[in-house]
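Only one protein chain is missing; all other protein chains are in place.
Letters A and B mark the chains as written, and numbering starts fresh at 1 in each.
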Amino acid sequence: MTDWFHKQRYLIDFSLAALGRRKVRNLGLLAAYSLLVFVLASVMLFTQGLRQEAKRVLAESPEVILQRLVAGRQDLIPPGYLEQIGRIRGVQKMEARLWGYYYDPVVKANYTFMVPGERQIPSGQLVVGPALARERGLVAGNLISFRSYSGRLFTFQVAEVLPQASELMSADLVLLGAEDFRAFFDFPAGHYTDITLSVANPNEVRNVAAKLAAALPDSRPILREEVQRTYASLFDWREGMVLTVLAGALLAFAILAWDKASGLSAEERREIGILKAIGWETGDVLRMKFWEGVLISLSAFLIGYLAAWVHVFHLDGALFRPVLQGWAVLYPHFRLTPQVDGLQLATLFFFTVFPYTAAVLVPIWRAAITDPDAVMRT
Amino acid sequence: MSLRPSTLALGGLALGLAGLLATWAEAGLQAQAPDPGTPALVRELGLTDPALFTEARYTRHLALSDRHAPFQDHPLGFDHFPSASLVAPPRHD
Partner (left out) sequence: MLFQPAIIALLLAAGLGVAALGGAAPFAWQILRRWNLASGSEGQLTMERRTYLFSSLVALVLGVQLAALLLFVFNADRMSEMFVGAMCAVGTLQVNAWGFPALVAQIAVFFAASQWLLINHLDNQARDYPLVRLKYALLLLLVPLLALSFGLQLAYFKGLRADVITSCCGSLFSGESRGISGEMAGADPRLAMGLYFGSLGLAVAALGSYVLRPAPGRGNGLLAGLASGLVFPAALTGIISFLSLYIYEHPHHHCPFCILKPEYGYRGYALYLPLFLGCAAGLGVGVLQLFRRRPSLAALVPPLAQRLAWVALLALVLFLGLSAGMVWQSNLILLEH
């Protein structure tokens, strides 16, 4: 066993010396390889982090949300709607909600105006989300004016800014009292935006939804589990797409690796020829080349993965920001809880190390079977 | 005895592996103490969506928007917001 170990260590020594003789080329390869791992790992870690955070947080979202559709579009809940639901058994609590969107021309951003269910906000006051406060430079106590859709100017006092820790969920929120909301949007009296329901028995949620759909044919119930499933698969297809797109990059990298491994310089060829002339076997040369591959791909994997970890969880995925932000002005500053799982690591490892290994196999073999005399004669 | 390159290389790899394990440990530690504020806020306000994409209303509330939402501007008016290309369409029917 120790013999084997010593032999491998000498082989590693030798491979390192060989790698060192062509420093620039091998460092370039290592850098390209690490960068590839970094991009892939960043995508994977970021989406996984978002998914887990959504899963944790959305466990608290309403069990059933009821919308009303008119001609395929969401419409306001008219008076009398609530009473019809009350007769469905199993519904424990329901609440009609008021919320809507507002476009702020000052900073060209969309806000979500919402009337909180329990918290009472005095007339003329607002509670704002942290990203909005940052964008408009607001702190508690400031005054802010919005021009309503009817053209009137409303001035509110900021009572509070929501905590920064919850920014991922609350970045663009504006919370205000029901009276203010109705006045600001000229909201028809007795109408609501949608209805949230809670169901006594969690196993009954699907039945209740079916009953709702039957009793109110123009309604559209949205279940919490559907919301959660939507977010469980959020980015899933794009993650797959990104991988497919990056497959091009992977392929390019595999070609680079192939080329690098097959474009043996005359000098390298001579080296192998001499090694064989002094008694190395084909198997030994293969083993040395194998160690070269292992050293390069393992280092690249570790460097890329660790860099991606820092990027996603400590630099808040700074490189993704422009992509996710799109044309939006408000973008939440959030820090994802670090998440790692074996499946992802294994997949990542497979996606990066396997193509490299496969690509260099044939060129390495071709080098290893070189005849010593053929090389030395040339 | 001078330092052999293999010692250096294997040491470096071991360091990297230690870093990998450290990320695992960090994730484990953070999972122990999740921040309770956000779930409480979600429960209080009945929130359904993270404010990741605020550019259009159907991307702001992905879970609440329906299949027609991206084409509201006019019939055959294709969806033109960049973030809509990042997320799968809502899957509920």
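Quick notes
One rule holds in what follows: contacts are C-beta pairs under 8 Å (C-beta built on N, C-alpha and C of every residue); 3 or more make two chains touch, one makes a residue touch a chain.
Just so it is clear, the structure is predicted and the values come from calculations on it, not from any experiment.
The shown chains contacted by the absent chain are A, with contact judged over the whole complex.
Within the complete assembly, A:Gly283 is the residue of A:Gly86, A:Gly151 or A:Gly283 that touches the hidden chain. Checked against the hidden chain, the listed residues A:Leu11, A:Leu29, A:Met44 or A:Val64 yield one contact partner: A:Met44. On the side of chain A, the interface with the absent chain consists of residues 44, 225, 229, 232-233, 236-237, 239-241, 243-244, 282-283, 286, 342-344, 346-347, 350-351, 354, 357-358, 361-362, 365, 368-369, using the contact rule stated above.
The rule is simple: only the chains that are shown with their structure count from here on.
By the touch criterion stated above, chain B contacts chain A in their complex at residues 4-6, 8-10, 12-13, 16-17, 19-20, 23-24, 26-27, 30-31, 34-35, 37-57, 59-64, 66, 68, 72, 81-83, 85-88, 90-92. Note for the complex: chain A touches chain B at residues 9-10, 12-13, 16-17, 20, 50, 53-54, 56-62, 65, 67, 69, 72-74, 95, 97, 101, 109-110, 112, 114, 116-119, 129, 131, 162-163, 165-173, 175, 194, 196, 220, 222-223, 226-227, 229-231, 233-238, 295, 298-299, 302-303, 305-306, 309, 313, 323-332, 337-340, 345.
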